[in-house]
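Take a look at chain A:
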Amino acid sequence: MKYAYYPGCSMECNAAAYEVSTQAVARVLGFELAEIDDWNCCGATEYFSQDELTACAVVARNLALVDSRTDQLVAPCAACYLNLAKTDKLMTDDPEMGRKINQALAAGSLHYEGGRVKVRHLLDVIYHDFGEEKIREKVVRPLDGLRVAPYYGCQVVRPIKGDDSTEYPMQMDEMFTWLGAEVVDYPVKAHCCGGHMTQISEPQAFELIRRLLQSAVDYEADMILCMCPMCQLNLDAYQSRVNGFFNTNFSMPIIYFTQMLGIAFGLDPKELGFGKELVAAEPVLKAKLTAKTTT
Partner candidate 1 sequence: MSDDTFEPKIVGFMCNWCSYRAADLAGSARIKYPPNVRIIRLMCSGRIDPAFVLKALSLGADGVMLAGCHPGECHYVDQNYKAMRRYYMLKHTLKSLGIEPERVQLVWASAAEGQHLAEAIEKLVADVKKLGPLRWPSNWKDNEDRLEALESIVKEHEEALEVES
Partner candidate 2 sequence: MISKSNESGTSSFLEEVIEDTPGGERIVHCLQCGSCGGSCPNGADMQYTPRTLFAMINANQREAVLSANTMWMCVSCYLCTTRCPQNIPITDIMYALKRKAIAEKLAKGTDAPALAKTFTDLLDKYGRSFELGLASRYYLLNRPVAMLKMGPMGLSMFTRGRMSLLPTKIKNLEQLRAIIHKARELGDAS
């Protein structure tokens, strides 16, 4: 299977672990992610707060660059996913807006017809297009004994309603039960990670981060699994600052869900970008996943 792929800026560097683990998992499951040639930044939320038309045009350039033979576009970053999907929806629902955006695209000799490409988040692709049977098949190192707290954030589950709940999404939960993990059903799994608040107003952002970490701790999770570079960054990189701010001592590894899929598929942690997280996952993995390899 082949999908057009929009990695997004973070994947290049900050979220390199997400990128390598995504590619590794794709190899195991047997699908190909063909990167859009010369894609540009999706504009994050910042562009949309300034100039909607330009924001959409910037995003639409990527849609227009999708190889005309594919109609499925995968984005692993929640924010990129939302911007791409939102722009596509706007162009489909509001022909006037679609016309204007295309006028802008025409300045770069491009054109995009709203609805041509189906924008999907990576989790949706793995969950729906492969599903329980195929994923179970590939498990060689079940995650028994590991308590994982799936964290979905906001942008994938809410603004554009899919088939999962906007309040208590379950798809990652289900996926990790297939892998043998103990899934922690904690109440804040789709609450906000603080988003760009970390850069605007730290006290607010830290409080949002604290709530998530606290809830995961209350429910005795070993690690939080995430599906967005922004969430990972906020929960992981800011964890020590949050500890300093509130005088807490959180030490919760924040790992991309693809990284743990890779572990269950028997891949080497090194191939999966482990070690790049600021709060190290290694001790937890060592303690919980003692060389129980089955084939």
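On how the list was made: all candidates are chains of the complex that A comes from, given by their letters.
The rule we apply is simple: contacts are C-beta pairs under 8 Å (C-beta built on N, C-alpha and C of every residue); 3 or more make two chains touch, one makes a residue touch a chain; residues count from 1.
Not measured: the values here are computed from a predicted model.
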Of 1 or 2, the one touching chain A somewhere in this complex: 2
Residues on chain A engaged by candidate 2 in the complex (per definition of touch): 9-10, 12-16, 38-41, 43-54, 56-58, 61, 90, 93-94, 97, 100-101, 103-110, 154-155, 158-159, 161, 166-167, 191-192, 194-197, 199-202, 204, 208, 237-238, 240-241, 275-278
